[in-house]
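Please see the structure below; I have some questions.
What follows is an incomplete set of chains from the complex, kept in their original frame.
All chains are identified by letter, namely A, B and C, in their written order; residue positions are counted from 1 within each chain.
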Amino acid sequence: MPTVTTTGAAAMSGVWDRRISPVARHLVPIAIAVVFSGPAAFVLWRTFRLGALSESLDEIIDPLWRTIQLAVLVSATAAVIGTGLAWLTTRTDLPGRRFWRVVLILPLVLPSFVGAAAFIAGLAPGGIIHDALESIGIDAPRRFRGLGAAWLVLTAFTYPYVLLPVTARFANLPANLDESARMLGLSSTATFLRVTLPQLRPAILGGSLLVFLYTVSDFGAVQLLGYDTLTRVVYATRQTNRALSFAAASVVLILALAVVALERSQRGAAQPDRRATVRPMRPIRLGWRAMPALLACTVVAGIGLVVPVASLGTWAQRGLAEGRIGFGELIDPTISTASVSVIAAVVAVGVVLPVAIATTRRPSPSSQAAAVAVIGGFAIPGLVLALALAVLTLNTPALSRWYQTLPVLIGAYVIHFGSQALASSESAVRAVPANLRESGRLLEPRRGRRWFHVDLPLMRPGLVAGGGLVMLATLKELPATLLLSPIGFSTLATEIWASYEEGFYAATGLASLVLIMLSALLTWALVLRRSDVIRS
Amino acid sequence: GSDDTSEDTSNDANAGTTVDAGSAASGSDAGPDVDSVTIYSGRNEDLIQPILDQFTEATGIDVNVKYGDSADLALLIDEESAADNVQADVFLSQSPGSLGFLEQNERLATLPDETLALVDESVRDDEGKWIGFSGRQRVLVYNTELVDESELPTSVFDLTDPEWSGRIGVAPSNGSFQDFVTAMRATEGDEVTMEWLEGLAANDPVSYPKNSAIVAAVGRGEVDVGLVNHYYNYRALEEDPTQPSANHHFPNDDPGAVLIVTGAAILDGTDRPSVAAQLIEFLLSPEGQQYFAAETFEYPLAIGEPPPANLPPLDFAAVGVVAFEDLAGGLEQTRQMIADAGLQG
Amino acid sequence: MASTPHTPQVATRHAAEVALDGVTVSYDGVEAVSDVSLVVPGGSITALLGPSGCGKTSLLRAIAGLERPTAGTVTVGDRPVSGPGTWVHPERRHVGMVFQDGALFPHLTVAQNVDFGLRAAGRHGRRLGRSERTDRVRDALELVDLAGLGDRLPDTLSGGQQQRVALARSLAPQPAVLLLDEPFSALDATLRVQVRAEVADILREVEVTTVFVTHDQDEAFVLGDRVAVLHEGRIEQVGTPDDLYRRPATPWVAGFVGEANFVQGLLGAALADDGGTEHGGDAPPTGHAATLLGSVPVSLHERSDAETPMPPEEAPHTEIAAPAENPTADEAAAISVLVRPEHVSLHPGRCALVTNVEYYGHDVRYELELKDGSTLAARTTSSHLYARGDRVCVRYEGEMAEAWPA
């Protein structure tokens, strides 16, 4: 309605914003952009210094092609699965919707290399998948590796990146759009394709982007599954041919940034988050389709959760039985893991919020640049990012004494995973109508109090959801933790890695299970209960 | 790959500390506090922390360790040293490769002669920049259900035989495999090595990221045999005694039986070289050596130490050991050859 | 609007009759619509009028097929679409619907929105050709006088324009029946009046059977040929606006379709049955009642259904004691007479106090406090203005008034 739009527009250019000096308005995002793009800049600069990009190309082309194949396949599949599940759990009368909403998010908590390892073990004779397949007369593949394997595993552990935002978006979709489509003669399927899907587009694109970035920068899974991507070039040559290694890293980075830019341009105008559902949407009757739907959910949860947990369980149980391992030595890592993850999540949200505010309330080249920079932080392979930050810290006088201290480690997490908080922070900002801020002003001169009593509470669900993603990512982060943590500092991820490296599978199993439980616990206590992802 | 940052510090690298005899023996004069030492260890915590604790007990010197992948730590050390901000005094590396890398970039100090004297010269750096303290032998792990002892090859060269087509597991990107190939280059020359690599590739082997993965794969019959370091199988059996896998040792003079040493080095720019040396010597002391023999099933390298009970004796003269500097192109050349041969991942 | 050229393509082929029989809609056991039977003649415009929450939308959605009635049958044209064992999916009912907020697809242009329903396969059995579709879209947009705006996106349109696009979109596929759920309530006052008039013209032009929901009596009266008044899920009365306003079936309807004073009076003269002609067939008995507004000709209803109370705001209920000088007050029959504010005329005098004045320009609404403290609403167009605090006298000036036993 015109009045509404004018008020909104008016507030946009209103005094509220004029109060922030234009300098600050642009400087803050730019400053953040600079920090986030530091590592990327370093990688490119180092590549240039080593100047081997040209002769490295022939060694890079194939892995690049394989990387693109995998990333596209994974993100596309994740988009389909994530969207489908979101639809099932929000729009239909699927039995046990709420249960599924929680369970289907959990695969996000597994480090992809643990997942891959678990799969490999699960397919071995005596492994859960192996036996399951045998029982239905299929004999398990002798080898689980290559594109197919990487595709399956990475999809199984990344689709929640799509599921979460799409679920949230569904909650804000006016139901009567679907209904008018029905009235205009479309079947429910056609309605979904031609009306609902376009509305979900930004959410789907945003989620798939994260999946894409995750895939191109993943190393753990692809190396275990013997699929030769760019990141494996980065690792294989990191010591013997650093020029090539950095060249490969730069290519990953450039590829990722290109995709980020593409997505930003494709996303189109952000839909206003109007909680517009005038009357509750009538859940779509699945009828006979309920069975296949349930089956689908079960399979996805089975692959993403049951299989790994079972495999890890068998490992752990062996060790526990023989008393070779115990929870004792996991207590400290668990505590430190939990604390750094939560801190990183909070800081990340705090840092990303100004960017989100800039991109949503006063879009400008600077704010867009900041957004891209933030997202780009996710595109650098962990090891490279860690080295980059090491170099930057070591060579920045002001920072060098902070080298290998928690603050820098946290900073690394924030730069690496801040992007995961961006999308939800943006919608969080959109959730605060201009006129609420204005009436706040007319009633309360103290800015701080307005901020804490008006803006923050309204943004909370979005911010919490964003922080949750960062927390989950941090919980399982490895390379940066290994290199940048203070001496003697260990997390569950490092424990898992160390034991797995040397083949102490029992310890790996136990630590992984603890990690999963911790993640699930934190996610429930800090995120799901507070964000509106699950409700609605 | 020549490193851009190396020249910045080459000067003080040349002027690098050479620990003199006297000081090392009695860690008297040295940097500020001599009652603690910092280690970057590529060697896994479970495998080395116990002996380090013993060192602390024996000497009262605290040991701070940062664990990680040898190669990653080497890279980190390189950057730290380039920034004149070396954190650690000692670097323990799973494979000679990382040591060689740091040596090339002149990030290592020279070890005291007494320390070097503790081991056979074949398992230490000619320049005295690093020293091996324990070793794993390359072996062929095989699935006892799928392979009969009689079929087992007598030489690693036999693996190019078509009968092994599709049955071999390898870890081309793994440090110890590359070390092993490097050693082969040293003893047999590049042509022979390249031939063998191509022959192996022709048998389309299955690539794995690391030794432990190969052992596991052999154990579940994914492949019949695998080229690995000897001790992974013992650990695998510890995890799952029912696993049908066993080691097959090549004769000592066979390149397939090359010894991969776990090495130690003192970092250039440390302010407590003597304590560092003291630690390394402790690892080479009978106490330390027997720990490795008993706990990690490795060959002790200190002269006069007996091999672990269940292992065939080792003839240092015979077995090849990795040495980079006398090889053109060093490890990168090796990696290149492996890649050219078509062994991927 | 009226100037728009008549566009045959948009006219519905058949204006189907809609018949509801004993329709009940309930949400988890709670009945929102109870046993409603209603016939909407083909081509007519019927308004469903009722207060918020009375079940209007539910009923409309039941016709559309967006809700499934728990009982009763719905027939569109000669085709039963919902009933025991019968269920036709909404998209197969050839029913158009316009939602409160238009529910335009934000990602499609105006033209694409209108085209949307035309692409649906098997409408009227056959698929439309591209050129045919473009014509239809153009016609539909012309019909709602938005020919120029085909390429705009919905957000760039004003609320009124959006509603007109929604209308065009629902008319383009030539539905047998058109349903509108509070189509104007999202628009602001001035805009509403205007859009309402435009839509009225369009609907009359197209002659499609129309059912629309509103809780605004003006809207129902201006737009509806017939109005069905819904109250708590049941139909209270169906009739022409004039029927409802002048001959409401119950005090509740009287109060809901317009402002009503209920003045207490005493039935004087014996009842004669002279109202028959005026009221048609079975007319209630008529007579004269003595009230504080003087003698009022009344036609007396049966005791009104006790369980339906006065609507909250609309009826300032007046309790006027019978004139004191009449001793036989209590014996005589006490009735409550419906007096519309516009039938109260004001004269110089001191019988009542002006407590509030609402100036509307074309007329003025007064709230008066009578001697006995009861309040009375009056509307007059006379240009003479009284002010708060003035004293006036009141008289009933109107024809036969409806009355119910008090």
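The rule we apply is simple: contacts are C-beta pairs under 8 Å (C-beta built on N, C-alpha and C of every residue); 3 or more make two chains touch, one makes a residue touch a chain.
Here the structure is a predicted model, which means the values were calculated and not measured.
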Counted across the whole structure file, the chains come to A x1, B x1, C x2
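Going forward, only the chains that are shown with their structure count from here on.
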So, in whole Å, the Cα centroid of subunit A is separated from that of subunit C by 53
Chain-centre distance (mean CA atoms) for subunit B and subunit C, in whole Å, is 90
Taking each chain's centre as the mean of its CA atoms, subunit A sits from subunit B at a distance in Å of 37
Note: in the complex, subunit A contacts subunit C through residues 1-3, 5, 174, 176-177, 179-187, 190, 194-195, 198-199, 201, 271, 276, 278-279, 282
Contacts from subunit C onto subunit A in the complex sit at residues 57, 64-67, 89-92, 95-97, 99-101, 103, 105-107, 116-117, 120-123, 155, 158-159, 166, 169-170, 173, 186-188
In the complex, the residues of subunit B that touch subunit A are 1, 3-4, 38, 44-47, 64-69, 71-76, 79-80, 82-83, 85, 87, 97-98, 101, 173, 178, 206-210, 212-213, 215-216, 219-222, 232, 235-236, 238-240, 330-332, 334-335, 339, 344-345
